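Every protein chain except one is present and positioned as in the full complex.
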Amino acid sequence: MKIEARLNELGYVLPPLVKGPTGVKLPFDFVVVRGDVAFISGHSPQAADGTIAGPLGKVGVDLTVEQGYHAAQLTALSILGSLQRELGDLDRITGWRRVFGMVNCLPDFQQHPNVINGFSDLILAVFGPHIGRHTRSAVGMASLPFGIPVEIEAEVSID
Amino acid sequence: MKIEARLNELGYVLPPLVKGPTGVKLPFDFVVVRGDVAFISGHSPQAADGTIAGPLGKVGVDLTVEQGYHAAQLTALSILGSLQRELGDLDRITGWRRVFGMVNCLPDFQQHPNVINGFSDLILAVFGPHIGRHTRSAVGMASLPFGIPVEIEAEVSID
Partner (left out) sequence: MKIEARLNELGYVLPPLVKGPTGVKLPFDFVVVRGDVAFISGHSPQAADGTIAGPLGKVGVDLTVEQGYHAAQLTALSILGSLQRELGDLDRITGWRRVFGMVNCLPDFQQHPNVINGFSDLILAVFGPHIGRHTRSAVGMASLPFGIPVEIEAEVSID
């Protein structure tokens, strides 16, 4: 349980199962394992009680870049929670693969990397430079479900 | 031919090869198999004659959410048509992997899941909860080719 120990050491707590807004059907899985790959659905920033964490809205308008960075950190923790529930043990992750970081923003926004760095920095701090190594896109979306400021989809190799 | 039988049972007919707009070059393949994975290009809603199905435009403006849901259903059938032509038999699919659902919409749109559910609900109805199980992102794009309202990209495991 090295990764869990590392999360504790860094003071991070993984949130419970995502509670979507009432009345919205989400007919997919947050993590699906096929062979030695765990696919990860687009996740949002998640509060300690499982609900979507605010502030909601567009980074650069409703949130500062620093608040966007924090939202990306919360999204990383949400993903780690989903991976732990599906894999049983985060030490089964042998390597991060691709990370697709989506920022809810306006057409003139240009600081997407500074937002999604909240995700990358946390993953590298927890998993280290070998297992945590990943490719990434950080891009601007017209809109995201429920007005979430950040959504991140990813893949990891597992044993 | 279990999946074909199931499609018949549900009353679904797979469309022929996509006919893009005249004069537009599309120098890529709709499905490419590499090892035990079939990669699926971004597909659009497709009419029975192979052309792009209308209505075109932005969900929330030119289409209702219900029309967007129907467009996502038609996109699922377009993808199944492409998979059948490339794989020969849809029973070769051993598991859905990732689904990336893109909605053509304005910056204030928030109901992306309700649109892309048209895809997920159909895939789960046809393939069942084990093979049909998938991860998903449902997000808002600034624009899509030819003004299509929905575009979906995916991956499946095959044997």
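Things to note:
Every chain is named by a letter (A and B) in the order it is written, and numbering of its residues begins at 1.
Here, a contact is a pair of C-beta atoms (placed from the backbone, for glycine too) under 8 Å apart; a residue touches a chain by one contact, two chains touch by 3 or more.
Keep in mind that this is a model prediction, so the values were computed, not measured.
Of B:Gly11, B:Gly35 or B:Gly88, it is B:Gly35 that touches the chain left out of the display.
The missing chain, though absent from the display, is touched by one residue of A:Val31, A:Leu63 or A:Cys105; that residue is A:Cys105.
Of the options A:His43, A:Arg92 or A:Arg136, the residue whose C-beta touches the omitted chain is A:Arg136. In the full complex, chain B contacts the hidden chain through residues 20, 24-32, 34-35, 37, 39-42, 58, 100, 102, 106-107, 141-147, 151, 153, 155. Listed by residue number, the positions of chain A touching the unshown chain are 36, 95-100, 105-114, 117, 120-121, 124, 133-142, 157.
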